[in-house]
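Please read through the structure below; I'll follow up with questions.
Here the complex is missing a single protein chain, while all its other protein chains stay put.
Chain naming follows the written order as A, B and C, and within any one chain the residues start at number 1.
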Amino acid sequence: MIVVMNIDSTAKQIEAVNKQLDKLGFKTHIIRGVNRIVIGAVGDRQAVDSSLEQMPGVERVVPIMKPFKLVSRELQEENSIIDVRGISIGGDSIVIISGPCAVESREQLLAAARFVKKAGAHILRGGAYKPRTSPYSFQGLEEKGLQLLKEVSLETGLPTITEVIDEYSLERALNYVDILQIGARNMQNFRLLKKAGQTGKPILLKRGMSATIEEWLMAAEYIMCEGNDKIILCERGIRTFETYTRNTLDLSAVPLVKRLSHLPVIVDPSHATGDRQLVLPMSQAAIAAGADGLILEMHPEPGKALCDGAQSLDPGELVRLMEQLHKMMPAVGRYMAQ
Amino acid sequence: MIVVMNIDSTAKQIEAVNKQLDKLGFKTHIIRGVNRIVIGAVGDRQAVDSSLEQMPGVERVVPIMKPFKLVSRELQEENSIIDVRGISIGGDSIVIISGPCAVESREQLLAAARFVKKAGAHILRGGAYKPRTSPYSFQGLEEKGLQLLKEVSLETGLPTITEVIDEYSLERALNYVDILQIGARNMQNFRLLKKAGQTGKPILLKRGMSATIEEWLMAAEYIMCEGNDKIILCERGIRTFETYTRNTLDLSAVPLVKRLSHLPVIVDPSHATGDRQLVLPMSQAAIAAGADGLILEMHPEPGKALCDGAQSLDPGELVRLMEQLHKMMPAVGRYMAQ
Amino acid sequence: MIVVMNIDSTAKQIEAVNKQLDKLGFKTHIIRGVNRIVIGAVGDRQAVDSSLEQMPGVERVVPIMKPFKLVSRELQEENSIIDVRGISIGGDSIVIISGPCAVESREQLLAAARFVKKAGAHILRGGAYKPRTSPYSFQGLEEKGLQLLKEVSLETGLPTITEVIDEYSLERALNYVDILQIGARNMQNFRLLKKAGQTGKPILLKRGMSATIEEWLMAAEYIMCEGNDKIILCERGIRTFETYTRNTLDLSAVPLVKRLSHLPVIVDPSHATGDRQLVLPMSQAAIAAGADGLILEMHPEPGKALCDGAQSLDPGELVRLMEQLHKMMPAVGRYMAQ
Partner (left out) sequence: MIVVMNIDSTAKQIEAVNKQLDKLGFKTHIIRGVNRIVIGAVGDRQAVDSSLEQMPGVERVVPIMKPFKLVSRELQEENSIIDVRGISIGGDSIVIISGPCAVESREQLLAAARFVKKAGAHILRGGAYKPRTSPYSFQGLEEKGLQLLKEVSLETGLPTITEVIDEYSLERALNYVDILQIGARNMQNFRLLKKAGQTGKPILLKRGMSATIEEWLMAAEYIMCEGNDKIILCERGIRTFETYTRNTLDLSAVPLVKRLSHLPVIVDPSHATGDRQLVLPMSQAAIAAGADGLILEMHPEPGKALCDGAQSLDPGELVRLMEQLHKMMPAVGRYMAQ
């Protein structure tokens, strides 16, 4: 940690900061520059909160260490590989999750699941509890939706993932699905993160719409702190000034996060772009950038979808996308999970 | 609602969209332009979800109506005025909420409350459940903090506000404080919004860090849908590329939201700027922009604060700020609440 | 400057960085932390470019000093006051610049100028060279517009300001107006900045739509480096995700820049909001935040404006705004310039 003192800080103020750092267990080094005095402090950043910046004479405090620990690549050099009923996420193989935005009915979900399986994708997604911007929009089938996910999973053999939006839906979902998804809006719902950490289940943690990479990794740290290391990160676009796409897919985050952390990273091009026609090129781009998998919205009949129809692939489009991915994966040293 | 058809859409496609709109209860008008056919549709926007955009030949759907209803100024022309133990929020008078980021101890809170009262501010704030980016940071005293708020409120007569971060803390807080705050990170925690709506208590709803004004008002709509119209909106800065301030305080949102909605709007310059020295000028600016109040962090000894010390006023600064506000309010047609 | 070494950097790499810093004239201090070695380097930051970050073993380089010098408050403690034909900008008095987006005709400009004067504003604005997003939009009257500005200035006695968009228009404008404006799109047109610096004329430098405060001050530094210290900074809104307003007016930048720099700062609420109804509240807010003046679009008949009609005040609105400002200024320790 570096403490930069004001240009007009006094010897007494410097002394006070030095003492305070000493008290907090830091070893200090005073560096006298031409215009500024800077204090280098060696110790545990967690020991300091914001009080230091408040001390008279202090201009600012510059942290040196990254704040995340358990999720960091420095702690664990090799990739974490998450096992979901025999499917590995985070190794050399690529995992494709697909299915409708929302579970709408047994027929719809089963039809979707069969298309997912036939196309060669690995895991079925389907929303039972839907976080919707408007209270007047369809909010999901709730527990009924979870039951359908379970039934369809038994019938098709596909593992399943669903979003949980609070402690209640998390507890319900535990018994029905294989992966719990924490959505962008809940990335800093810390209570939910802690609960997710206590389940021991695989957690797919989406990046918040305006979350920095550091905040995203800190959210994962919350889960891991509770003893659950089965975390799959998911980049799904960030909010920027550009409005032609729903969000801006930040693909650079993929290789960057994989450098900073040992956790697997997958990409959601459907929510990121909000535009069905962009899903194929951005899926290819995600894999080329190093993603460990994709989560893709697909609806048996997108024109009748109760939500997010505009970004859902139809079954034929999913097949073509899978074929195209099969073709390109070996060229970037990856292969489709079995 | 306006449906813009593709440049190469066929007569059959136009016919199909027309029929679908008819089925959804819309009255349609076809407008033939030079390059485009556009269909004007009159009816209830809530009846349509995203399926229309998915129909062959449709380029895009342009909504005309705003999606919020209950919170809108069109529904209720006069200002909503929220009563908090005799203090009115949303009328001509200005309400000042102040206190520490976190409740740390009985001594600290009581000292803070006495300074708040002495300075002439109206409501005491204090965090008992703290949403923190890092799991390693101080997370609040939880129920113990709520008890202290109650005790100090009884002792000083000040009404209180505290942040709730999930259903559990909401239920706890109900018995201890006068206003429940929903923070920026939970603005789209829809379950929490619904629960808040069911309490009937005054709710302070902070704008999400990357929430549009429309999303913010839709979040308020969630609360109001449940029958609770005691909502106070709070602008607290949005996330932008600028890093010199913690967030970018969007003061234009104040007069804009007051035009769109009948709800009161207050401003939090402490969190928006993250910089104690900016709190005075931005407090003045907020009132000049039309805000109905302020929420200001103040700590008896900012240098010892367990969180957000850098943005906390000390007691003397709060006094000076109140004096300055007293001076300027009449010049913009407002006065300090008694 | 702080050089943070990689967790696995070798003694040899540290030695090499140390030597390089020595060669660049820096005095170094090695700080050995638990996980990291950090090198504190004292010297002239300008001596280093990016090569240091490229050296093996270096994780990152953290600058300590601000990069701007001549414009900085550290160099000159007292406010710069710019004189424009007897009107002082940057002192205690507030200066109001007003007029149409574009000069359209002699009649229009003269009418505007008379309203500006009658309302008690101080300087006439009018665009002769218009930077327009579309090549099909009205591009301004060019030199004819400059001549009209001169004529109307002679007739009314008002000083004038106009935007220059390249070296050519800058050279033309020199003979016709009192202040040269460099617009948001040209804030990093460095050639134009240098030329502006060579004129010795007062320069109004708008902040770029996505410029950080640091970049903005560095742009001013370009002008001042050429020997011209008559610089007026102008905050005019930054680009964010919010679309209800044209841009997001960053009023916190006003007190912040005035802390960092000795230059005057004015605010343009017209372009920032793009919404006539927001101009009055945001003008008040700007003054309350500490701005030294305002630049306001006004058109004799906004409904007939060739550009930016939606954000232009009409003459009556300007009068009411001036009256309101007169009332509030003393309450924040300012007064209207004579």
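By our rule, a residue touches a chain if its C-beta (ideal position, glycine included) is under 8 Å from a C-beta of that chain, and two chains touch if they have at least 3 such contacts.
This structure is a prediction, so every number in the text was calculated from the model and none was measured.
When the omitted chain is restored, the residue from C:Arg32, C:Arg132 or C:Arg259 that touches it is C:Arg132. Here the missing chain is touched by one residue of C:Ser9, C:Ser98 or C:Asn189, and it is C:Asn189. From the options C:Ile97, C:Leu149 or C:Ile165, the residue with contact to the unseen chain in the full assembly is C:Ile165. By the touch rule set out above, chain B reaches the unshown chain at residues 2, 4, 7, 29, 31-36, 38, 40, 42-44, 62, 64-65, 74, 239-241, 243.
Residues 210, 212-214, 238, 240-245, 248-256, 259, 272-273, 275, 277-278, 281-282, 284-290, 324, 327-328, 330-332 of chain A touch the missing chain (whole complex, contact as defined above). Chain C residues in contact with the hidden partner, per the touch definition given at the top, are 46, 49-51, 53-55, 67, 131-138, 165-169, 185-186, 188-192, 209-210, 215, 218, 221-222, 225, 239, 302-310, 312.
In this section, only the chains that are shown with their structure count from here on.
Centrality annotation: B (chain centre taken as mean Cα position, compared with the mean over all protein Cα atoms).
We define each chain's centre as the mean of its Cα atoms; on that basis chain B and chain C are separated by 31 Å. Averaging C-alpha coordinates per chain places the centre of chain A 26 Å away from that of chain B.
Our note on geometry: chain A versus chain C, Cα centroid distance of 39 Å, whole angstroms. Counting partner chains per residue, chain A has residues 239 touching two or more of them.
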